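Have a look at this one before I ask anything.
Only one protein chain is missing; all other protein chains are in place.
Naming follows writing order (A, B and C), and every chain is counted from residue 1.
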Amino acid sequence: MKFLIDRIKNGNETIKDPFYENGYSYGKVTVDMNKCIGCKNCLKQCLVGAITFHEKIEIANKKCIYCRECLNSCEAGAIKMNNDYKLSEIETAGEELKNKIFKRFNRSLILRSVDTGSCNACMLELSATTNTYYSLSRYGINFAASPRHADGLVITGPVTINMKEALIKTYYAMPQPRIVIALGSCAYDGGVFKDGYGNFKSLKDIVPVDLVIPGCPPSPQAIIFGLLKLIDRI
Amino acid sequence: MLEILSAVILISAIIMSSLRRVNLLIRGFSVQSLAISLVCFTLGFKTGEVHYYIIGALTLLVKTLIIPIVASKSVRELKINREMKLIIDGYWSSILTALSIATTYVFLDNFNNDFVKAGFVLMVLGGIILIGRKKAISQMIGFLVMENGLVLFEISMIKMTLIIEILIILEVLMLSVIMGVMVFYINKAFDTVNTDYLSNIKE
Amino acid sequence: MKIEDLKKDIEKLGFPIKIEIKNKNELYVDIDKDDVKKILETMFKKYKLYFSGQFCLQDKDFIINVILTDRKNGYLIILRYKTENEIVSLQGIANQSNLFEREISDLFGLEIADGEDKRNIVKHEIWENGIHPLRKDFLYGQRVKDLCETEEYKFKEVITDGGFQIPVGPVHAGIIEPGHFRFSVIGELIENLEIRLMYKHRGIEKICENVDLNKLNLIFERVAGESSAAYGEAFAQLIEKISDFKVCESIMALRVILLELERIYNFLDDIAGICVDVGFSYPAKKFGYMSELIHQLCERITGSRFLRNAIIPYGSNIDFTEIQREDVVKTIDIVEKRFNEIVEMTLNTVSFLDRVEHTGIVEKAIAKELNMTGVVARASGIQYDVRKSFPYEVYRQLKKSINFEEIGGVFERYNVKIAEIRDAFKYIKTSLTLIKGDVEKKKQWIDIESGKEGFAVVETVKGELIVFARTGENNKMDRVYFKTPSFTNWNGLTYAVLGEIVPDFPLCNKSFNMSYSENDR
Partner (left out) sequence: MIINIIQSMILIIAAPLFSGILKRIKAILRGYEGAPVLQPYFDIKKLLSKERVISKSSSFITTVGPIIILSAAILSAFLTPVFFTAGNELIGNMFILIFILSIIKFFNTLIGLDCACTFGGMGSSREMFIYMFAEPVVFLILAFVYFETKSFNIYKIAKLNAVRTDISSAHIVAAIAFLIWLIAENARMPVDNPETHLELTMVHEAMILDISGRDLAYIELASAIKLAIFLTIFINIFLPFGMAVSLSAAALIKAVILYLIKMLVFLLIIAIVEISIAKFRLFRVPELIAASFSFAIAAISMMYFS
């Protein structure tokens, strides 16, 4: 009975709005071209090659690992990072989108997580979304024990050669319509492990990707935002 | 009310007969004694006899509070959490319990009083607990369950004098105190024996 | 014994060609290939050394290094021998050496001379044959090609009457990393368990060889996400050791705070996992919530929920002022109070104790034989903690005793993890008093000449991490080797589940909670 007393004493732990302004979170990296002096230090400093220079500095959010090294290296202070973690984008093209109709999963989405070679930070963040603070289940999103029960696959990490077969099998074990969610920059294009000999270049070569949630690792807030965007609840 | 209480007494006894954990056993015993003391109070309220109240109060004090507290303290001191191996394991003792309950009720078919039968059942189940365990402390609990059966037996069956009842209660209290002291003594004795010394002897 | 005396002592044995002391506590002993077994046996007998790992370097020839640790004095002794195409198998002398040998054999293409177990470990069936990616002639950026047709991996066959095999994985239910488990069971009883890992092999050691030292800490942190700070610390320690640099005490204390914060959230997750696996959901949810609070604290002080890019060589990459200090104290107090309440609740719940007590026992002798380290070893009675044996940062002042338990079951691991969390609270509070004034963010350029080598030893949440590095040209590493704690600890699980029933496997697994990522690398 002690837990009932504990429950009454401590109350509800779930946060009402998971998309609160988190002032400490990492977020979108932007460049102020007026301030830029064109030293290209940031290009050298970037580990994953997310920064490109074609007349103008451009930063690819999906590739970025949000390490803040470019901010340090920029002498002119042109590179800024804000706290906007809402970076997820739906990848599927228009026609396919219509066929899949994510709205069907509006109130009920069962996911299956497959780790194909991440550093397991993404896994921890994914399981953190189900804790009492974020309580992902209140949106009808749950994780299933079997691919047969699942509507979507959450893939974390670059696809290693050893995991390729298992990934493909899991993908085809899901009933149609199926969704693929790439979690983290590693799942999108390899991230820091891009040049490793043991993994494939891109997840897109193996299975079609519907949603990319950038970050390294994406915070639970970002994950929830991405998932809710996918099922059209925002 | 009495029906519910006798159900609680029986249920606790049946559950206790298959428990492995000593502190759960103690808790079960405490619940059982509480139910018995409530039975005494109810009977006292119905009949208006004072000695029901006295037995009730004594049971409440000694069996619901003092003995469980002493017993759980010695359990904590001794770090006995559970019986690793029961002489009669949980599964079989449940079956044995069921059979003995059935037999008891068949034999006592003539008595038209629920508590006589319940009391007898408690005695039998106490016996099962007593013979089924190895740890001294759970054997003690088994013995106390038998005592509880006796109390139930007497309040509904024989009009014993108050003195005898008090003596019974005192006896039980003595028993538990002795057990407690003995248990602590063993514990202290073990503290002083060095295991390295033992292994030296072996070599 | 001083390291100089040890050096003289070993010289007297007569085998070695050359002995060198580097970085104060590392003894490099060059020997001949034929003497390896002999000298290893004498050294085990004479100096109470522990076999910790084995790795390969490539110059012109291949150089095999055997890492031995002296846990009492905190020395590392490295036996080195040159070879062209084969490894002298230490199977039978040094326990668990088959893992290291098989790894070297797969990645460098050397043959195991006379060992029993020669199966592939890293190279799965899908790999093209004849590819040895860690060799220098396998260029960076090249990838291992996958085959379409594959042959089967040979699992050990345990055939008895009425027995059958249950294959599980590599993709598991729930949010878990990939690995393959093969149970040989009779009814529900587990007769044998074989674990197959390396599904996540990405080739991090090769990547590390090709990244500039100034960015390398980012890769190190991503070897294992849950021990990011410990890996960052390993990198910082390595660079500072090689370039003989000592940071001030405030930064050292700050690093300890970050390392211990990481320990707290990991162990909270672990014990939450143990509760989930026995279906005891109330405490599980509460431990999960506390872990979330610590994650948020980490985010507030370092900007990353996993303390990434905070510990860097020569300094600190974060500001630590009065605001952060108060924040840490406040959050730690809240969590500590709540934590004690919930732990008390679990220890008083009989059905929970019934499940965890006397389950998944790894006996001390087996733990010793398997070279287990970290929490799982301490639960089995091995009194070894890197923070005590090889004290780094301010642990020399903090770590006075080692938490350990005797029996080595799930309950003991649960208890050791709780004790570690309580210690972590204590260390954080003490470390806070050691920080004098504010720590300012300061990043210094790393530039190290080639040919230097050194080891870093860190206690991660899983156990003893040994990192070897040798610098090369262009401010890059020539070779980085990780001896991760999970690599040797994984096999403890095999012994823990023997004689248990299949439904208890997840519980044993969770109480170990080894990292697949750092094992596979």
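We take it that a residue touches a chain if its C-beta (ideal position, glycine included) is under 8 Å from a C-beta of that chain, and two chains touch if they have at least 3 such contacts.
This is a predicted model, so every value here is computed, not measured.
Enquirer: Which displayed chains make contact with the chain that has been left out?
Expert: Hidden chain, whole complex, touched shown chains: A, B, C.
Enquirer: Consider the whole complex, including the chain that is not shown, and state which of B:A7, B:V50, B:I69 or B:I131 touches that chain.
Expert: B:A7
Enquirer: Decide which residue listed in B:S18, B:S37 or B:S74 touches the omitted chain of the complex.
Expert: Of these options, the touching residue for the absent chain is B:S18.
Enquirer: Of the residues listed, A:K44, A:H149, A:K204 or A:R233, which one is in contact with the missing chain?
Expert: Looking across A:K44, A:H149, A:K204 or A:R233, the contact with the absent chain belongs to A:H149.
Enquirer: If the hidden chain were put back, which of C:A173, C:I195, C:I402 or C:L434 would touch it?
Expert: Within the whole complex, the residue contacting the unshown chain is C:A173.
Enquirer: Kindly state which of the options C:I10, C:V278 or C:I366 is in contact with the chain not pictured.
Expert: Considering the complete complex, C:V278 is the one touching the chain left out.
Enquirer: For chain A, which residues lie in contact with the unshown chain of the complex?
Expert: 1, 3-4, 7, 10-14, 104-105, 107-108, 110, 132-133, 135, 137-138, 140, 142-146, 148-149, 151, 173-177
Enquirer: Considering the whole complex rather than only what is displayed, give the residues of chain C touching the chain that is not shown.
Expert: 166-168, 172-175, 188, 275, 277-282, 285-286, 289, 349, 351-352, 354-355, 501-506
Enquirer: Considering the whole complex rather than only what is displayed, give the residues of chain B touching the chain that is not shown.
Expert: Against the left-out chain, chain B lists 3-4, 6-7, 10-11, 14-15, 17-18, 90-91, 94-95, 97-99, 101-102, 104-106, 108-109, 112, 114, 117, 121.
Operating definition for what follows: only the chains that are shown with their structure count from here on.
Enquirer: What chains do chain A and chain C have as common neighbours?
Expert: none
Enquirer: So the centre of each chain is just the mean of its C-alpha atoms; given that, what is the distance between chain A and chain B in Å?
Expert: 60
Enquirer: Centroid from C-alpha atoms only, then distance chain B to chain C, rounded to Å. What do you get?
Expert: So the centre of chain B lies 52 Å away from the centre of chain C.
Enquirer: Can you pull out the residues of chain C that are in contact with at least two other chains?
Expert: Within chain C, no residue contacts more than one other chain.
Enquirer: Using the touch definition up top, name the residues of chain C that touch chain A in the complex.
Expert: 124, 126-127, 133, 138, 140-144, 146, 170-171, 173-178, 198-204, 206-207, 210-211, 214-215, 218-219, 221-226, 228, 269, 282-283, 285-286, 288-289, 291-292, 295, 299-300, 303-306, 308-309, 338, 341-342, 345, 348, 443, 515-517, 520
Enquirer: Which residues of chain A touch chain C once you look at their complex with the stated criterion?
Expert: 2-3, 6-7, 10, 13, 22, 24-26, 45, 47, 65-69, 72, 113-128, 131-134, 143-147, 157-158, 160-167, 169-170, 191-193, 195-201, 216-217, 219
Enquirer: Residue numbers of chain B touching chain C in their complex, please.
Expert: Touch list, chain B to chain C: 20-21, 23-24, 81-82.
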